[in-house]
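Only one protein chain is missing from this complex, and each of the others stays in its spot.
So, subunit A:
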């Protein structure tokens, strides 16, 4: 099965295109869809721009002596220690402990053989002279400049190494695509739960709208049964290319299809047929954006964060569209900014949606915040 992108005719930036559900889809339902007929697959578009290869996937092209690496290690730790709780106090950023752990992970991704790493910290080691050559996946100079960016520019660690460990897999990420959050992992757990109870959902068609790096879509793709499929969409070109890369890296191209476009626009052809719809849309209230933690506010794409004046623009749009997109019995899960947003959303979906949804629930994340709204289409 080949990949297909459906590109929107709209140009960026834009938000909230009107739902055009009355338009009959001109796109054939491809063989990608469950229980499909033998129609020809959609055209394959070249992937552009090409995503950056994350550090850990690069071949070793450089090397440094053990003692040079030790020097880097103690320099990097020195920087981490100089931070103390400065970032933590100013905007809830990383403290020394966390930064030290990041150094360990950075080195894990940067060296060819990680067995050497535990020795870096210990002062005396009789079996190491210091002149041993360690193969690296980047130049030592670059290692220095990366860690410098981490501290001086507050460049997110995940952009530095080019990946984020999420659930039990590793997603490639880069500037222009949101780094998936730990909270969002739980959406996949929730899907896993409903899917385990209902075969129709296991084999059905799912959509992950605003997929970013492809995180949720891939997570769902990995738990669905043979017949189950996921369409993962994003309006951002970078996100589409990164998500496509991640889908392919996990060999899920037959299960997870990445499409480009705004919210429901790229899934017009399957409206009313979805077994499930999940999304973690931008939900930060616009006025909070200038005060965000530096790693987020200065480095992550605004398109992925800005949810309009109250942060609810996209959520409301999705909530409205999901009643049309989901088939009967279809499941939905949305991530929100927390307590107020989820209460409002749940309220709308129960009392103001003409009884179209059932079992609407608010679910908490592991910090006890009312993070998600879930339910079913009647």
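Rule of thumb we're sticking to: contacts are C-beta pairs under 8 Å (C-beta built on N, C-alpha and C of every residue); 3 or more make two chains touch, one makes a residue touch a chain; residues count from 1.
Everything below uses one rule, namely that contacts and distances are computed from a predicted model.
Asker: According to its UniProt record, what is the protein name of the omitted chain, chosen from "tRNA pseudouridine synthase Pus10", "CobQ/CobB/MinD/ParA nucleotide binding domain-containing protein", "Protein Abitram" or "Peptide chain release factor class I/class II"?
Answerer: This omitted chain is identified in its UniProt record as "Peptide chain release factor class I/class II".
Asker: Which is it among A:185, A:269 or A:343 that touches the chain not included here?
Answerer: A:185
Asker: Determine which one of A:75, A:105, A:144 or A:250 touches the chain that has been left out.
Answerer: Residue touching the absent chain, from the options given: A:105.
Asker: Which of these touches the unseen chain: A:72, A:206, A:245 or A:283?
Answerer: Hidden-chain contact among the options goes to A:283.
Asker: Could you tell which one of A:166, A:264 or A:357 touches the chain left off the display?
Answerer: Touching the chain that is not displayed is residue A:166.
Asker: Please output the residues of subunit A touching the missing chain, sorted low to high.
Answerer: 92, 94, 97-98, 101-102, 105, 115, 118, 122, 124-126, 156-158, 164-168, 178-179, 181-183, 185, 280, 282-284, 288, 292-293, 295-296, 300, 304-305, 335-338, 365-369, 371
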